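Encoded as structure tokens, the structure appears first; notes follow it.
A protein chain is absent from this complex, but the other protein chains hold their places.
Chain IDs A and B follow the sequence of writing; residue 1 opens each chain.
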Amino acid sequence: MILDKLLLISVVFAALWTVMTRSLLKAALGLAVTSALIAVILFRLDSPLAGVFELSVCAGLITAVFVSAISLMKPLTHKETIALSRARIKKYWPLPIIISAVILIFSASTVPTSIRVLPEAMEQNVQNVLWNSRSLDLFGQIVIVLAGVFGTVILFRESNKKP
Amino acid sequence: MIALIIVLFVAGLYCILVTRNLMRVLIGLELLTKAVTLLLIVAGYATGRQALAQAIVITLIMIEVVVIAVMAGVILSIFRHTGSLDASNVKNLKG
Partner (left out) sequence: MLSLLVLLPLLGIIILNLPLGHVMRRSAFVFAFGLFLIQIALAIFHYPGLLSSRLYVVKTFFNADFAFDHLSFIVLLSIGIVSLTSLVVGRYTIQNDNDRFNFINLLIIASIGMCGVVMVRDIFSLYVFLEVTAVSAFILIAFEKQKPALEGAFKYILMSAIATIMMLSAIALILLATGGMSFDTIRQAIFSSSNSFIVKLAVGLFVCGLFIKGGLVPFHGWLPDAYSQAPAAVSVLLAGIITKVSGIYTLIRLVTAVFGFTEGIKGALLLIGIVSMLFGAFAALTQNNFKRMLAYSSISQVGYIIAGLGTGVALGVIGAIFHFFNHAIFKSLLFVNAAAVEKQTGTIDMDKLGGLSERMPVTGATSLIGFLSTSGIPPLAGFWSKLMIIIALWMSGHRAYAVIAILTSVLTLAYLLTMQRKVFFGKLADSFKNIKEVEAGFAAAAIVLALLTIGVGVFFPLVFNFYLKAFIR
């Protein structure tokens, strides 16, 4: 129980840090940390497979994409960074206030675990569901990954001609 | 728990609306996606259909990776054209 509460609070802080931190690289890292914490929450919610996926893909692959994209772009000069960070504080200070307000308003409600629609649905495991009844989604995934490959190759390649 | 989901939504939206840096928009979008992932799993947990919810979430994560990759590619190409990641670069088309 206490572990769960701790988890929830740490996710809030991780998300807050991700949004408010100055450097882009730290924000990407913050995203990875948030993903990892959320994966743990998913494990606690009886969804191990989704948790594993979230951990490996989001905390791993997406962070890799971010970091590689960021490293391909040159960083700001020192002066620009300082000027930018002063402006940041002015823009971002409402966020923690809004978040605290939201938490106060909503912390009364909990997950309604009493809505159990079909008891026998708990017997299925994910592999069954994914392969048998949702194989169309798998097909969609294959196609979208194909499209993604095309997109990455086209967009990340250095173009030889100058427009 | 629901508070957490809403917090994530708010954080993500705020990030997208306030930032001037194109990559941060992507980060905000990612936060929103995490919020929806949690919402889906919570819905699955509450109705006892964890298997279905997990299948949905797995497909969703795959799709999101592709969208993020393409968006990062577009931002990278914009950077190569203009040399900066400022949002004022994408406000040129008017009318």
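Simple rule for what comes next: a contact is a pair of C-beta atoms (placed from the backbone, for glycine too) under 8 Å apart; a residue touches a chain by one contact, two chains touch by 3 or more.
Small disclaimer: the values here were computed from a predicted structure and weren't measured.
> May I ask which residue of A:6, A:64, A:98 or A:147 touches the chain that does not appear here?
Answer from the full complex: A:147 touches the omitted chain.
> Which parts of chain A face the unshown chain closely enough to count as touching?
The list for chain A reads 115, 117-118, 121, 132-137, 139-144, 146-148, 150-151, 154-155, 159, 163.
> Where does chain B touch the missing chain, residue by residue?
Those residues of chain B that touch the unshown chain are 16, 22, 25, 29, 32-33, 35-36, 39-40, 42-44, 46-49, 52-53, 56, 59-60, 63, 66-67, 70-71, 73-75, 77-78, 81-82, 89-90, 92-93, 95.
The rule is short, and it goes like this: only the chains that are shown with their structure count from here on.
> Determine the centre-to-centre distance between chain A and chain B, using the mean Cα coordinates as centres, and give it in whole Å.
One centre to the other, that is 7 Å.
> Using the touch definition up top, name the residues of chain B that touch chain A in the complex.
1-4, 6-8, 10-11, 14-15, 18, 21, 23-24, 26-28, 30-31, 34, 37-38, 41-42, 44-59, 61-66, 68-70, 72-77, 79-81, 83, 85
> Under the stated contact criterion, what part of chain A meets chain B in this complex?
Where chain A meets chain B, its residues are 8, 11-12, 15-16, 18-19, 24, 27-28, 31, 34-35, 38, 41-42, 45-47, 49-50, 53-54, 57-58, 61-62, 65-66, 69-70, 72-74, 91-92, 94-95, 98-99, 102-103, 105-107, 109-113, 115-119, 121-122, 124-126, 128-130, 134, 137-138, 140-141, 144-145, 147-148, 151-152, 154-156, 158-159, 163.
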